[in-house]
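Structure first, then comments.
All protein chains of the complex are present and in place, except for one that has been dropped.
All chains are identified by letter, namely A and B, in their written order; residue positions are counted from 1 within each chain.
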Amino acid sequence: MSTDSMHAMPPEPSSSTPPPSSRASRQDEGTAWLGTVLGWSAWAMFFVSLVFAVGWFRMRAPWPELPISRWAMGGTGLALLVGNGLLPLAVRRDLREPSATPFTPWVALGLGLVFLALQATWTHLAWWNEHLRIPEGGVPASAFYGLTALHALHVVGVMFGFFLVAVRHLRGADVRASLRRHVLGWRFVSGMWLFLFAAVYLP
Amino acid sequence: MSDSSPRPVVEAPAGSPRGDASRAWTLSLPEDASTHGHRIDALLGWSHRFEAGLALVALGWLAVAVWRFRGARRAASDGGTRRSRAWVLGLALSVFLVVDGTLLVGSEGYLRDVLWNLEVPAKDPRTVRIEINAHQWSWEARYAGADGRFGTADDVVTWNDLRVPAGVPVWVQVVSTDVVHGFSLPHFRVKLDAIPGRVNQTWFQAAREGDWEVACYQHCGTSHYRMRGVLRAVSPESYATWLQEAGRQAERVYDADDTAANWGWEWKAP
Partner (left out) sequence: MSLFATDHKAVARRYLWSGLGFLLFGGLLALLIRWQWAFPGQPVPGLAWALPESRGALTPPTYTAVFTMHGLVMIFFAVTPLLFGALGHFVLPLAIGARGLAFPRLSSVGYWVYALGGVLVLASFGLRLGPASAGWTAYPPLSTSVFTPGLGQTLVTVAVLCAGVSAFLYGLNFVVTVVRCRAPGMTWGRLPLTVWGLFYASVLNVLFVPVLAAATVMVLMDRLLGTQFFVAGAAAVGGGGDPLVYQHLFWLFGHPEVYILILPAWGMVGDFVAFFSRKPAHGYRLTAGAMGAVSALSGLVYAHHLFTSGMSPVLGRTFMVLTLLISLPAEVMFLNWLMTLWRGSVRLTSPMLAALTTMVVFGLGGITGLALGAVATDVPLHGTLWVVGHFHLTMGAASFLGVFAGLYFWFPKMFGRALHEGLAKAHVLVSAVLFLGVFGGQLAAGYAGQLRRLYDPYQYTFLRHLLPLNQWTTACAFLLGAVQVLFVVNLVWTLRRGRAAGPNPWSVGTLEWTCAPSPPPEDNFPHVPVVLRGPHALSQPESLERLGRDWLGQAEALPGEPASASASEPPALGVVT
């Protein structure tokens, strides 16, 4: 979902004295904020459904013993959780210094890459080497690979959003409001990661 | 509850079309050949009376309102009074209580006594147990044979050919080998999904002897429409004779290594 296209109007030119349309522009910002919040909240139903399916499978037959420590695997998610703490700080700094290059997109892109790299090498490779593979691994392997891949796709989507914000800043647009909105995407993927961790990895 | 005394036997010639073209216009269910189906049919009859009544009132009201107030010179200026709104609520509630209540209570009675009451076949010593394995596109049925256990050498297996004694509870457990199928006996008011990976069960009782059809009601691929079987309800004596003979033959050709043919499972308790 591209939160990026949620602008009712082109961004107002920013100036030191508030123009007469600043109330309208604040309203547009509020609308975009509400849209982003509602959009992500509703899209959580996607992961709720996936977890419903996994829960159903696990009720029918318990997961097999994982050859690798689940907590070690949980470590990958730390990158997302750390982002949850860091990104608001970065946004606050960016809002304070509107003229400087914004930090936030780069923090997000960096942490996202760390997460994806850990996910690919640590988790997926470890499973593969321990012969937990699809299609032989049946439903558990399908859930491990499939659900984490779908989640990783969402992370990529959120990272792409931040990338677009960075590009728009380079082109001279005022991106402060959209930075705040994009952090919501990060909150979504980290929240969903916790949800999946509980549903898929934990015994 | 179950009335096991056999009814007068009406032998229907095999394969003959039941009913003629004129019956198509009378809104009738397939002929009822089961001991308990009449309860569903009666409930459906009630639901039709309600349907007709509701349709008559709703559409009649609509017609009268349009006819009477078409182009009227003055229209009321209010969106209803407290009283008229209360009246709407009250009418809706009473229709709901009567119609839905009847359906709920009637349905619940049937579920309690018949559909979800597997105690009946479980307790009846005469009960016939059948395991059914649905394939693209046929019904494979398995009878326990003389030893009363499934998955043994004397299991009788038939294709698209179910045989049951009349007047005796028949307990079926249904699975599928490939895709989701639907096991239905239209003349016995029986429908149950055959789903790969799980065992579903239901039971019925043939009221009389005769030949009936088994149909698939879930889309299961190209030849879904040809997934037709025959169910023969015969007298308990001829059923016993048939089973004994078929069991003897099955034992002769039994091949323990043919895993595909030995799909029977331990009977699942209700």
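One rule holds for everything that comes next: contacts are C-beta pairs under 8 Å (C-beta built on N, C-alpha and C of every residue); 3 or more make two chains touch, one makes a residue touch a chain.
Everything quoted here is computed from the prediction, not taken from an experiment.
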| item | value |
| --- | --- |
| Residue among A:23, A:60, A:92 or A:131 that touches the chain left out of view | A:60 |
| Residues belonging to chain A that touch the chain removed from view | 1-2, 5-8, 27, 30-32, 34-35, 38-39, 42-50, 52-53, 56-57, 60-61, 134-135, 137-143, 145-146, 150 |
| Touch residues of chain B, complete complex, unshown partner | 15-21, 23-25, 27-31, 37, 39-41, 43-44, 47, 50-51, 54-55, 58-59, 61-62, 65-66, 69-80, 84-85, 88-89, 91-93, 95-96, 99-100, 103-104, 106-108, 110-111, 115-116, 133, 136, 175-180, 182, 184, 186-187, 189-193, 195-201, 212-213, 215-226, 228, 263, 265 |
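Simple rule for what comes next: only the chains that are shown with their structure count from here on.
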| item | value |
| --- | --- |
| Distance between the centres, which are taken as Cα means, of chain B and chain A, whole angstrom | 50 |
